[in-house]
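Shown here: the complex without one of its protein chains, the others still in place.
Up next is chain A:
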Amino acid sequence: RFYCKDRIIFVTKEDHEAPSNAELVEDDPNDPYEDHGLILPSGEINWNCPCLGGMASGPCGQQFKEAFSCFHYSTEEVKGSECIEHFRGMQECMQKYPELYPQEDENESGPSGGDDTAPAEPSNTDAASVPDSSVDEVTVAGTENAATS
């Protein structure tokens, strides 16, 4: 029915049961304009991914990048096993900024500490402890969809 220029349709669940026949345009996975997730189509790490929050841009950004790159390109049996030194350096740096990187025990489990969003590397359990404030940083970053567009 019509309401001036605004049309209103009420639908029941049954109305919407049949799958949609609306056509969507095929997405180009290599579209240079699109925001990408943590890993770019080229295989490199997207340091600007909102999922990383401020990790790559903070005071310990350099150490984080080194550690994470090492891990990402690692081809060892236990991925990242040769990167211990980098992760140690990162931890040392982080300990200097307890306000930014609070050392909480329950966040020992991975880069996406707590209940956060990072769709990246959930399997990366042992390597680093990413503190809660990074979670906050991620949430601050905004809407960019890490995984999809």
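Operating definition for what follows: contacts are C-beta pairs under 8 Å (C-beta built on N, C-alpha and C of every residue); 3 or more make two chains touch, one makes a residue touch a chain; residues count from 1.
By our rule, contacts and distances are computed from a predicted model.
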Identity of the absent chain, which is to be given by its UniProt protein name, from "Calcineurin B homologous protein 3", "Exostosin-1c", "Apoptosis-inducing factor 1, mitochondrial" or "GINS subunit domain-containing protein": "Apoptosis-inducing factor 1, mitochondrial"
Residue numbers in chain A that touch the chain omitted from display: 1, 3-16, 18-25, 27, 32-35, 47-48, 50-52, 54, 56-59, 61-62, 65, 97, 99-100, 115-117, 119, 133, 136-149
